[in-house]
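Of the protein chains in this complex, one is absent; all others appear in place.
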């Protein structure tokens, strides 16, 4: 292993039980032969982090042992494993926080996000990135240009979700795209849709978030309480459903044009009443995204060329000892979009 | 217009009100410039015919005026319109029973089945094929080889549904395909899936129909009452849902492998509780079929090469004055698969 | 037919023989039931117009009778046929200058540009748009917003070629795209690729055109004489070959990454030595574009949102009596990009 001088000990933030985190010192991990050691620069707070913090579980995933949260991360490579040839100490990287088996049907087919043995950061029992140092498979540490800030590097992760959703929807120039839900993922999905040439309307119940969507260049905004999307803006070729809320989902189907592609991104109820007749009569294509595969390069390119502004999403900044504050920022301030934690500052 | 000698009057069967049909004499229609006049040879009974007969409506489609039912039809061209250059009097044809506008977005894109102005046989207020003569756009009258019987020519229509569903599912050799529901459409969809090289399991609650599926070459049959499809046969790359029944739909999703394609073919409830979480976590592709576009040539080819046996589906035969019997055959005999009416015999 | 007052006579420009055009007066045409009458506002000069003017033929297409050239046109609807319901007198439109049969396999499948009976403007014996008035199928007269100039409306046509090429190449954000040839089509194809999120390099032998490409936002420019594209910029996921020149074509294949998509747009030799071994070993996808189908809406959207600048391409302006000057502008001034003729001014 090649590495610069790194300390023996590092600090990281652990979720002990619902609504309780604490910082502890542990040895800096040693990268395996195919891994790199990364000093974490910035970590965005995702809704799933908040949900684990508040409830100690998401569906079947239960936090049984203390867990390090955080999976939207950037950092600098500080060590490389013995078999790694294409990463160097000192490179700034965005972390694609998943390790996959590489040999199952899904991995071999290029859909490694569906690997049944996927290990994903901050999903029990796999630790995440609220730490000074982490290890990651070298291929999942994607170099970023100097023009991208640490925060932007961290937010490549949710941007990759938007890239994945748009790829599934095959958004084309001229497509009319409806994004339901103007949280960070919705805003980023909308940005990617525009960067692909789509005409994009964003709907939400929250006026502040709609204003942000408009400021970020949405071609139209739709106040969800003021009539259906179809009534307000007609029908759409593509729906990117980013809210997970049942009324939004139903409104999304209602607004779908014949042969529209509907991508369910927002996590909501495990089961939901859907308009099967519409799916049939309009021959809609309905799918979901489960994270992403092969999307980081495109996300980095879009951020680097300025097609999607990541920095502007950051609404609050915290140190490693303020993770609880970061995780409750949204609850405390409805104008919060993306809190960011800086473990190494 | 060129045509052989045809009578001035013809007989046809009208649905007067729910559960009442009667035969009447009317003038033989005159084909428009782009149409052909067809003497009908055989007409299969579809579940939608039965539903209109029993209830006088299907969802929003209400039979307000007397209506000619029947849309699975074959016949012989007896006259051609003045602008028709590629059809001749005497040709045996399978009728693709829809006329579309030709210039809307859907038509131009090759998805003419989604044309908002589609006129489909036996869907109020458009008359169908329980008649000695009908007119149809020449391009929708597809020549069939002499090796195909009149009945087979008629059943090209439901076979085209199976072709459409398989095309949407992009069934490939080696794919594991689950067909839920072993009625005529399910049996035909299964036949097409096998003709594409798929390994096909068919599930149903009806032992008789499962036996038919097995006799027709299904690679496995699944008794729907004896445990889930997944428990009995593992997971599937493709699901062709042909029952419309909620338990079957749920079982279909349960059995879907990651990235599986799920095609909803059977008509059931307009709205249904679906496992959205599964669609997301497994990144399933869900769609429906609304009839078909550009599927008749493939259906005729599959029937002509013997890949799918249509004649064996015919379980009862009726004259134009016995349409009521034909429409109630299934109710009277549970072993009924496909009753056929012969208007011109 | 509904129409505003139009004169009985109009002027149009005819190609009499190679290198000789003359203006004549003829009756204003009357639109058929499905057609509109359009007063032409602006017509761009295409390389094919120049080729017909210089040589009287393009391959097998020979100008045997006097022919009206010009197929990149915009105008205003002045009359609508009796069966037209969705166009109104007074609408400004971009002309998609092709009429197709509507019922052949290609038309039905959504590939109407491949209709064997296509009638395309300014392709012998079909007259084009160097005229005050023309008729066109209503569906091919695409309304444009007031924000688009007449010139931009005319240049929707070459932009649609760029849209078609990019659609075939399925350019995605992050794709590295090489455009070989910086003439009008290359510049527009490059613009569409960028509007889809691609990183775009443009190559040419002409420094002036490369400068224009750079000014229009190309991410890199490649002087074709200074080493291969691969040597200068590495390998590419997509190649849009817009020159038709053999060295550029070979350089394009050389620069193609494994699984790259190569679209041959520029018209050159009918037959050419191609690196079959590369196509095989890298599993390249190679195709061509023959005009476009279903591309005008996207082209209009891209122009309207400012993603591609059409007005800046216009380098010279001519009246109906100056068509010969327009057709020789490029020969006379190498900085010419797009001459435009205004028949009605």
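We just call them A, B and C in the order they show up, numbering each chain from 1.
Convention: contacts are C-beta pairs under 8 Å (C-beta built on N, C-alpha and C of every residue); 3 or more make two chains touch, one makes a residue touch a chain.
Bear in mind that the values here come from a model prediction, so they are computed numbers and not experimental data.
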| item | value |
| --- | --- |
| Which of C:126, C:170, C:220 or C:274 contacts the chain that the document leaves out | C:274 |
| Sole residue of C:51, C:282 or C:317 that reaches the chain not shown, by the stated touch rule | C:282 |
| Selected residue (touches chain absent from view) among B:37, B:50, B:154 or B:195 | B:195 |
| Positions on chain A contacted by the hidden chain, ascending | 34, 102-103, 108-112, 137-139, 293-294 |
| Chain not shown, touching residues in chain C | 59, 106, 109, 111, 113-114, 116, 168, 249, 258-259, 264-265, 267-290 |
| Residues of chain B (touch criterion as defined above) contacting the omitted chain | 163, 166-167, 172-175, 192, 195-197, 199, 219, 297-302, 305, 307 |
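Note that only the chains that are shown with their structure count from here on.
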| item | value |
| --- | --- |
| Interchain centroid distance [CA atoms averaged], chain A/chain C, Å | 41 |
| Centre-of-Cα separation between chain B and chain A, whole angstrom | 44 |
| Contacts with two or more other chains, residues of chain A listed in rising order | none |
